[in-house]
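Structure in structure tokens, see below.
Of the protein chains in this complex, all but one are displayed in their positions.
Chain nomenclature is as follows: A, B and C, assigned in order of appearance, with residue numbering initiated at 1 for each chain independently.
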Amino acid sequence: MAIRAGIVGGTGYTGVELLRLLAAHPGVDLAVITSRGKAGVAVSEVFPNLRGHVDQPFVEPDEAGLGECDVVFFATPNGTAMEMAPALLEQGVRVIDLGADFRIRDLELWSRWYGMTHHCPAVAAEAVYGLPERHREAIRAARLVANPGCYPTAVQLGLIPLLEAGLVDTRHVVADAKSGASGAGRQPRQHTLLCEAGENFHAYGAGGHRHLPEIRQGLEEAAGGEVGLVFVPHLLPMIRGIHATLYAPLRDPAVDLQAVFETRYADEPFVDVLPPGSHPETRSVRGSNMVRIAVHRPEDSDMALVLAVEDNLVKGAAGQAVQNMNLMFARPETEGLLAPAVLP
Amino acid sequence: MAIRAGIVGGTGYTGVELLRLLAAHPGVDLAVITSRGKAGVAVSEVFPNLRGHVDQPFVEPDEAGLGECDVVFFATPNGTAMEMAPALLEQGVRVIDLGADFRIRDLELWSRWYGMTHHCPAVAAEAVYGLPERHREAIRAARLVANPGCYPTAVQLGLIPLLEAGLVDTRHVVADAKSGASGAGRQPRQHTLLCEAGENFHAYGAGGHRHLPEIRQGLEEAAGGEVGLVFVPHLLPMIRGIHATLYAPLRDPAVDLQAVFETRYADEPFVDVLPPGSHPETRSVRGSNMVRIAVHRPEDSDMALVLAVEDNLVKGAAGQAVQNMNLMFARPETEGLLAPAVLP
Amino acid sequence: MAIRAGIVGGTGYTGVELLRLLAAHPGVDLAVITSRGKAGVAVSEVFPNLRGHVDQPFVEPDEAGLGECDVVFFATPNGTAMEMAPALLEQGVRVIDLGADFRIRDLELWSRWYGMTHHCPAVAAEAVYGLPERHREAIRAARLVANPGCYPTAVQLGLIPLLEAGLVDTRHVVADAKSGASGAGRQPRQHTLLCEAGENFHAYGAGGHRHLPEIRQGLEEAAGGEVGLVFVPHLLPMIRGIHATLYAPLRDPAVDLQAVFETRYADEPFVDVLPPGSHPETRSVRGSNMVRIAVHRPEDSDMALVLAVEDNLVKGAAGQAVQNMNLMFARPETEGLLAPAVLP
Partner (left out) sequence: MAIRAGIVGGTGYTGVELLRLLAAHPGVDLAVITSRGKAGVAVSEVFPNLRGHVDQPFVEPDEAGLGECDVVFFATPNGTAMEMAPALLEQGVRVIDLGADFRIRDLELWSRWYGMTHHCPAVAAEAVYGLPERHREAIRAARLVANPGCYPTAVQLGLIPLLEAGLVDTRHVVADAKSGASGAGRQPRQHTLLCEAGENFHAYGAGGHRHLPEIRQGLEEAAGGEVGLVFVPHLLPMIRGIHATLYAPLRDPAVDLQAVFETRYADEPFVDVLPPGSHPETRSVRGSNMVRIAVHRPEDSDMALVLAVEDNLVKGAAGQAVQNMNLMFARPETEGLLAPAVLP
């Protein structure tokens, strides 16, 4: 029987990508798609790529019948899911939050970075961090999944094989990350205009970015101890894709890095370890749920260099959410997620 | 039973798109993929988006066992298909040429534009022009299909409703067409370098472009008479997408243009007539086989203005080829072609 | 002695381009740069390319000492210049409006397209349309110059040689125009986000665009009679540049079009007629005040095809304003405007 799915906040980039994936998913019935601003408007009027695929209007979140869904995805600004999730959970609806409300276990730390008080600490405590490569079994059983951030997914998948194996001198880990502009959302803002972000490149958030505590939490869990991390995000003059370039000093430079990665990810359907010497391209995962990773040890250096790419809207958001839904509802984990990336 | 498909010339953009579509097609077995230059190399090494989807090497065309295929696609430079097709047809293999060898019925005209003598006039005579919206029944029965060019597909689909209905003063039709750079192919050429074609826009071929006789042939068939056409192609600073802006003086400006288009395409699975007042975007069909069309009558003018978009690599090449294959092998016409466009 | 220049509304793209040109102009003193939103902020904080070149803050328009300037440029939304210009003119300040307030002679027509009542019809009557190639002598003497729109500059310069010479059957002229996104301004709007306008192409305003009456006014003046024009603008996935593709049926197809253009523009410093067979590229004028034009007669057609490129922010806005200032203050017309375009 089809999973009845609801989407709260379907007008952003995460929302449209979720709609694209769920519309093509054989086991899902798109029951409810909400938007305060666009209620009454056909989804396919806002997103013409969905003409013929999603033939229903956005509805108000309140009249939405979200409580009759099997699962509700929140593709909303931070702070929305924590308001609505408790009532849904009580009604037996499972929840996947693509925002940040349930990602950080330390709620005081969360408040500091997100500038809000948390509305439902009790519910937050039961949330499972939705990185299947780390928490698959817990996700299967979860009522509430905190879907990881886009940068955190790429950085964690690039570093956990080294950290889990205790291979890294964890004092000076560097994550130099670059993201396409879709990560900044669909709200009109000056710095993401084509004339500002096109033919241009710069870092941002060098003084501290919200994804830093989430990444650190994941890395420290994997390492079983503190990780000294510098994380610098940059804005790429393109739409989709994240590239994480990761530098980790090795305790023992003689380790076979390629084998470490291949072994760690041997059974992972959405992590592809490239042959030695490779340089993964973001376009090789455009529109796809794959993460592709290459590991190098630069000449004359005792550092590991990891290159990891993902589509920030897929494995970095909507695709990983669908993967989590598949796990939660005992569907095949890869269902609806196997279309090859679109290249060129 | 699966259709055994062969692809000759799989290393270009048309080739990789054909591979992407056929790999995901439930009724096709990718039997043979040839390349002279890359024989022995894994397909997925050249196109990393296909890792896990196409797990075989390119082979030499001669050792290729093409004769054992049910259908062979030619994604080759012009002139190749006409050399190899006759032998394949004799062996009972059906052929779809994505090049131009069989598109122009008047072979003298063909020779003038393509600068070669035709190798197999007899075979050429039986080729069916693979525009399903005009020749669906003939395609079903065809042994040899000439897959239309990218510009010709968009321009013909935008104009034939008017021409078939005799609505146009055919002396001064203008087709101002714009294409993404993937239409120029994957061969390294200076003018399609990112530093030449990026942040830049220009017309080309104003003195005459090879797609002109193909377009005129199709339009004149639809009109049942001569069509005076000016066709000007332009290079867009982007990868995928064709936008045809079409201007046609009307015999009777009072005609209901919207109704003409909606009626003509009511049953077409891959032509989407947008509501009145629309401006179709190329990205609304990126990676998809749809053509989206809007028709306007500009204020104070007796002209019809038609806006048509397609993905030049899909409906303008590989997708239409798969659509033709589906027709030729009595599969559902839309099979393998229904994934929504990737937006943004 | 230096011209004391004021700029009202310096925070948009037209503003920053004007600042770039005037900062490098040897005969200009940048006396006042106003902005309501950014008053008190250093200009170079908003536009870091001007660090070391423009070392002053934006000021409020009212405290601005605009009345002590020799010339004031309005780089403001439509409707601002008509409010402020009369007082400045009375104080003996000359005014160049880069907006649309004084471009249309028929104020009723203006009101219909711009949705406002005109504040100063008397002043509007004396405004000179600042296209030097048509109105050079009047500009020299003008107190108030209406700087042409970006599309109107390219389309007029591309067609006036033919229209002035009476060569065109004026019933079916087509102007298919394409503009970079900087023409849409620096205000955050959804459709000009990189993720919306990048890798995408579409027409807009097919039902009527504000530049249409301005273009028609100019063309009809040149033709000495009515001109039936269809004008369709399109948004290019790039920052700077306009390409106008112009189609004009010829009364006598035997005319030497190349000679017509070369003769007409022989003495124009900013119009470059390319050799026969050329396709001008927008990047060949990026950052420069040049318009480059090629004229073709497509095979088997009685139409003239004109291809014209400009930088919409320079000859289409700020550069033409500086050219007009040079004329008004008897400076060499090309002063400060001769830097070559930046390519690639």
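What we mean here is this: a residue touches a chain if its C-beta (ideal position, glycine included) is under 8 Å from a C-beta of that chain, and two chains touch if they have at least 3 such contacts.
This is a predicted model, so every value here is computed, not measured.
Summary of contacts with the chain left out: across C:K38, C:R292 or C:R331, the touching residue is C:R292.
Residue-wise, the contact with the chain that is not shown comes from A:L305, picked out of A:A39, A:L107 or A:L305. Considering the full assembly, C:S182 is the residue among C:S182, C:Q217, C:T245 or C:N324 that touches the omitted chain. For chain A, the residues in touch with the chain missing from this view are 172, 174, 176, 178, 180, 195-196, 198-204, 206-208, 228-232, 234, 236-241, 243, 245, 247, 249, 277, 279-283, 286, 294, 296, 298-301, 303, 305, 307, 309, 344.
Considering the complete assembly, chain B touches the hidden chain via residues 13, 180-182, 186, 188-190, 192-199, 237-239. The omitted chain makes contact with chain C at the following residues, 13, 16, 20, 23-24, 47-53, 182, 198-199, 239-240, 272, 274, 280-281, 283-288, 290, 292, 338-344.
By our rule, only the chains that are shown with their structure count from here on.
In a homomeric contact, the two copies may use the same or different surfaces; for chain B and chain C, over half of the interface residue numbers are shared, pointing to the same surface. Averaged C-alpha coordinates put the centre of chain A at 36 Å from the centre of chain B. Inter-chain spacing, taken between the CA centroids of chain A and chain C, is 45 Å. Chain B and chain C have Cα centroids separated by 39 Å.
For chain A, residues touching at least two other chains, in rising order: 13, 182, 198-199, 239.
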